[in-house]
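Dropping the structure in here first, questions after.
Here the complex is missing one protein chain, while the rest keep their positions.
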Amino acid sequence: MDTVEHVRERLLARFPGAEVTVVPNGSPAGQHSLLISAAHALEIARYLRDEPGLAYDQCSNVTGIDWRDREVIDIVKDSQPGAPGGPPVVVERKVKRIEPGYLEVVYHLYSLARREGPVVLRLRTGNRSTAVSVPSLTPVWRSCEFQEREVFDLFGVVFTGHPDLRRILMWDGYQDHPMRKDYVEPDDYEWEPTPHGDVLTKAKRHYPAPTAPGMTNDE
Amino acid sequence: MFDANPAASPSARVRKVEPSSFGFQPSSVPPPAGGGGDLLEISLGPHHPSTHGVFRMNVVLDGETVVRLKPVFGYLHRNHEKLGEGTSYLGSMPYTDRLDYLNSMTNNWAYAIAVEKLAGLTVPERAEYVRVILAELTRLLNHTCLAGFLMQDCGCSGTPLMYAFRERERILDLFESLSGSRMMCNYQRFGGCRVDPTPAWLAAVAQLVDRYGPFLDEFEELLTGNEIIMARTQGVGRLPAALAVNAGVTGPMLRASGVGHDLRKVDGYGVYPRLNFRVPVGDHGDVYDRYMVRVLEMRESISLLRQALAALPGGPVLDPKAKQRGLRPKAGEAYGRIEGPKGEIGFYLVSDGTANPYRYRVRPPSFVNLTVLEDLCLGHTVADAVIILGSIDIVLGEVDR
Partner (left out) sequence: MIGKGLLQGLAVTARNLVGSYHDPDRYTTIEYPEVKPALPEAYRNFPFLVAEKAEDPLGTLRCVACQICEKECPPQCIYIVMDRDEKGKARMKPKVFDIDTSVCMSCQICVEVCPFDAIKMDQVFEIATDERFNALLLHRDQLAKTNTYFHQIHPTEAAEVDARLAAEKKAAEEKAKAAAAAKAASAKPAPAAPANPTPPPAPAP
């Protein structure tokens, strides 16, 4: 069984300049993954497929994950001059910063020839708005073709080098990317008899009066 | 045919449609073979019985030969994955029934395996055997239906499909008496199964298994040696093994191309390593091989069912410690997959420690198998394209999600 560390060593030996990081997985599944830099992604993918000792000939699953911006609180230690003659005093202060989010594309690779796998590859975009492209792996594995189109459609990741990058599930001309975590559903409320929760909030915008017999708006 | 002026140049005689509504730019249409043919763009589907649902193919034809084909998806899209992010782990289970609505039992199992991996749950042995029984019944059901639908696509209208549906209904009756619903079973749970099958139910399964072999004999007598079917399907839609692997094709379609890859053997999930079965493999990778591989798989399923029924141990079917409601797995991710009747059905879950999955992804076998649709259809006629699509075995509930 190939471990991610083993695969990582082989990749680093072959591509000394590449960044390959192990992303640990905290669940009992224990399937750690490899984060690779976009610059070397295509050649790493080719190597994984063509190198006889690896032979990851099937890319089974391609999917995206949207990681939003996170607010991180860092504790910064400053040393200030203390009482005259005494040691300096260390003052801790909390600094808030925004860790920018990113879009992630996850590839599950299997080797049919060696009955090995999965090796989980991850590619990350620079942020969620402007730098959203990663290289497409469709030239290496055809199975990525539709699945990368789906990631483009639903997450807005632009795959450079994809032969036919169009929307696939949503229609042409659609603007948003529905699987983004900050996607706002269109306000297309239709009357329904049991509005409650989110639907009731939405309903109130359209119908200020109680909407069904026995129903109150006091929730 | 569509142009009254035969003197017009070939490019002008292509019927132009808005590029945005069609999947490809008109400039990408290759020049007609031989230089003199009419190119015709037609939209096959989405409301066409041969497309097995609301599936659409934009086809460019030279005469009757397909020179380009682009599938168009999304007519049944309801963003299943987004729904999964807004629902608890348990709440997604009934939604998985609606992916590939012929095979809800295997969808349930794949999802249960992914959650069990994510949360580190164990499954009692009896439940593993029950799962095998249900998965193999599902395989019988799916492959029988597929053979019927494929023959319908070939033009043998009704008869094989009705025979297939007659047998399928018997399996659905079993599902109904076990889970309460014919198709939307919602039966598997994290760490086991929801209901313990009664001895009467198991006896009914054994009875069905006993009569399924003779039914398959009769079904094959009707179809396998039929000269018309052989003429229509042999040599049509050949899929080379290398392309099949590279394009992520799985299931009977991959095996028909000669690659003996079956997750029941490769991953050895459940109790499959303890059961004895063979993996049928095709030689030519054409439509006929895909049909034959499925028929042979059904024979193996019958044998698997016999073994599982004989070896079914006692005990509980659900791990009493496994939490269903309010399951909050540790932050992390898991990918669980099984060999569904249509191929590798997988679920990729990312947990952030809350009650809902942070990311819920379905790896749909029929969607990925469609990657090679164009390669298979090029050079064949429209009527053959319909058969090729039928032999891929798609369900739009899963393709569009």
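Letters A and B mark the chains in the order given here, with residues in each chain numbered from 1 onward.
Note that a residue touches a chain if its C-beta (ideal position, glycine included) is under 8 Å from a C-beta of that chain, and two chains touch if they have at least 3 such contacts.
It should be emphasised that the depicted structure is a prediction, and the values quoted were computed from it without experimental measurement.
Among the residues B:S43, B:S177 or B:S303, only B:S177 touches the chain that is left out of the figure.
Among B:S43, B:N186, B:S303 or B:T381, the one in contact with the hidden chain is B:N186. When you scan B:C193, B:L223 or B:A241 for touch with the missing chain, the hit is B:L223.
Which of B:T122, B:T159, B:N276 or B:T354 touches the hidden chain is settled by the complete complex: it is B:T159.
Mapped onto subunit B, contacts with the missing chain fall at residues 87-88, 90-95, 97, 159, 163, 166, 169, 173, 176-181, 184, 186, 194-195, 211, 218, 221-230, 324-325.
Note that in this section only the chains that are shown with their structure count from here on.
Put simply, the C-alpha centre of subunit A and that of subunit B have 28 angstrom between them.
In the complex of the two chains, the subunit A residues touching subunit B come out as 25-29, 31, 33, 57-61, 63, 65, 106, 108, 112, 115, 118, 120, 141-147, 154, 164, 166, 168-173, 178-179, 183. Subunit B meets subunit A in the complex at residues 20-21, 23-24, 73-74, 77, 79, 81-82, 117-120, 243, 245-250, 259, 261, 266, 329-335, 337, 344, 346, 348, 350-351, 358-359, 361, 363, 367-368, 370-372, 400-401.
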